[in-house]
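Please read through the structure below; I'll follow up with questions.
Removed from the display is one protein chain of the complex; every other protein chain stays in position.
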Amino acid sequence: MAIPIDTADDTEGLRSEAFVVTMPPPRPRGALDDPLWVKLLVSGIGLLFLLLFILLPLLAVFTEALRRGVQTYLEALTEPDALAAIRLTLVVAAIAVPANLVFGVCAAWAITKHRFPGKSLLLTLIDLPFSVSPVISGLVYVLLFGAHGWFGSWLRDHGIHIVFAVPGLVLATVFVTFPFIARELIPLMQAQGRDEEEAAITLGASGWQTFRRVTLPNIRWGLLYGVLLCNARAMGEFGAVSVVSGHIRGETNTMPLHVEILYNEYNFVAAFAVASLLALLALVTLVLKSLLEWRYGAELAATRRR
Amino acid sequence: MSIQISGINKRFGGFTAVDHVDLSIASGELMALLGPSGSGKTTLLRIIGGLDFADSGQLLIDGVDSTVSEPHARRVGFVFQHYALFRHMTVFENVAFGLRVARRRPRPAEAAIRDKVMGLLDLVQLAPLAQRYPNQLSGGQRQRVALARALATEPSVLLLDEPFGALDAKVRKDLRRWLRDIHKGMGVTTVFVTHDQEEALELADRVTILHQGRVEQVGTPAEVYDHPASAFVCDFLGGGTRLDCTLAGDHADIAGLTVPLANDVDGRGAGIAFVRPHDVEILPAAAGAAARIAALHPVGPELRVDLDLAGHRLEAVLDRQSPEAIGLSPGALVGVRLRRANAYPA
Partner (left out) sequence: MAGRLTILPAWLRPERTVIPGLGLTLGVTVTYLTLIVLLPLAALALRPAELGLGGIWDAVTQPRVLAALRLSFGAALLGAGINAVFGLMVAWMLVRYDFPLKRVIDAIVDLPFALPTAVAGIALTSLYAPNGWVGQLLDPLGIKVAFTPLGVIVATTFIGLPFVVRTVQPVLEDLESELEEAAGSLGANRWETFSRVIFPLILPALLTGTALAFARAVGEYGSIIFIAGNMPMVSEIAPLLIVIKLEQFDYAGAAAIGLTMLVASFLILLMVNLLQRWSRRWSGE
């Protein structure tokens, strides 16, 4: 049973909507362009500022790290304490990031796909760790689990070590990276609305099917973006883990803490060598983040406009 | 499948979206829910579809209480206002979705899904575009994909939210006729929401007019147009010029004229009358009540005439080629007779 309809709409639509998704041309500003001297002045000051505060520190890390040559650089990185620090950093991130991933998805699902009272309070609480000093993020766990903390004596009696041990490092890292993924997903899923999920459900999909086949494909790049930022912070966190670590070489030293110890021992080359790995991590994160923004800018737009 | 709605109520916070609505929709009927924005029409549709749940009242679908049942158990197909197509799936996969997630087992085999989807895409004339993604389609095409997707699960009730709202005038007209034909061919009970009275009157078997969450009137397009039950319905359906009047049984006094009433009104005294432009007759200056021509607007084949009748503004419509229209000029005095009016107590 085919019912004839006016097919003019088909070609019309293709011309007007489908094929005009290319980038709009840069809009000419013409008479509204700033005068040349203003352009040069603003660009000059802006670039000098960026050079002084961002580019030079980055260059300094790699220069200092390679000051004594590649051989010394590699030796500093393959020294057992450095390797232990790298391993511990990876372990901590491997626990903290997935934990916050599960939390982020749950929080975003509850907040964006449902209506319930107290939602804006919940949003504020999720943001809380962003506004807390890293040192305080570590401090709170010492207050709970430290030798003189609330649960300190109970933990000692049961032989459980949290502060000055790996669990403390994980907890402090989870705390400081807590909002990252939720903060990426919530605006994104808010902008996407509930229509597609409702459509899937009227078509008979279960909740899990709806999430896996409809929601997840729509948020995958935002999710990756959040994981990327969360991971960078988890591996690079210093203040919070510094408070709970106890600085035991080879045992509770993450890479940033190892940098501090080496630096305070005036072993600058080794300190900058380990620091250069972290700087590399930061650069890779920035490159991947920019690639995501350029390639999937439209899908991330809600996230970037915070 | 028939739908019985009785005493349905729905509030959002302090806002009453649907206020004690009773409505019955017959099996195979094409029903329009018509009203301005905020009248509760979309909420009512979502309650029928199981996307929102009533605070109180009862919903029977084919005699089965469906007030709190899950959407998939109701066997309804829902077409969303902005289509809600899955943007990461092709047209084919969009239409196949409902078959792939079907809860009755065994799920249809791949070949069966293929046949079914291609059949539906033939019906909506999009088979050549099966591998396109939604963002590569025009608005009208997306609308047809959304419809095919809703029909794939063989619903017994089809629900459409502002189905033509986001389309331009020409596409809208074509799709309207086409939906009418599909409905006739499949005989599925269909309810659609619209704020466009012309669309509702042209397309539906019956029209339900909603206002502030309440049903103002239910009837065939001719009934609601010819006998609007309230001032609101009359105004919303293009009632024409609104004038103060004095009610007097089967007629009303408007600006000194005695005008027969099209509707039955209880009571006498002050009232509000609506006069449609087609019911304003322009006569030679000596006949009827004296009125002055304020302005003339030729619009296509019609001539719209703004009249000043004893301080009241009136609008009349004439055929531009008709003998009455030819001699008119702004400022001239003419006679006016009102053939009929709808009037309501003030």
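We just call them A and B in the order they show up, numbering each chain from 1.
Rule of thumb we're sticking to: a residue touches a chain if its C-beta (ideal position, glycine included) is under 8 Å from a C-beta of that chain, and two chains touch if they have at least 3 such contacts.
Everything numeric here is computed off the predicted structure, so don't read it as measured data.
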item: Per the touch definition above, residue among B:18, B:32, B:51 or B:85 touching the missing chain; value: B:51
item: Among A:192, A:210 or A:252, residue touching the chain not depicted; value: A:210
item: Positions on chain B contacted by the hidden chain, ascending; value: 12, 50-53, 68, 70-71
item: Chain A residues touching the omitted chain (full complex); value: 26-27, 29, 31-32, 34-35, 38-39, 42-43, 45-47, 49-50, 52-58, 60-61, 64, 102-103, 105-107, 109-110, 113-117, 122, 125-129, 131-136, 139-144, 146-150, 171, 174-175, 178, 194, 197-198, 201-202, 206-207, 210-211, 229, 232, 235-239, 242-243, 255-257, 259-260, 263, 268, 271-272, 275, 278-279, 281-283, 285-287, 289-290, 294, 304-305
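Everything that follows uses one rule, which is that only the chains that are shown with their structure count from here on.
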item: Centre-of-Cα separation between chain B and chain A, whole angstrom; value: 50
item: Residue numbers on chain B that touch chain A, as the complex places them; value: 49-51, 70-72, 76-78, 80, 82, 84-88, 97-98, 101-103, 122-123, 125, 135-141, 149-150, 152-153, 170-171, 174-175, 177-178, 181-182, 185
item: Chain A residues touching chain B - in the complex, by the definition given at the top; value: 1-3, 5-10, 12-14, 16-18, 21, 195-196, 198-206, 209, 213-214, 217-218
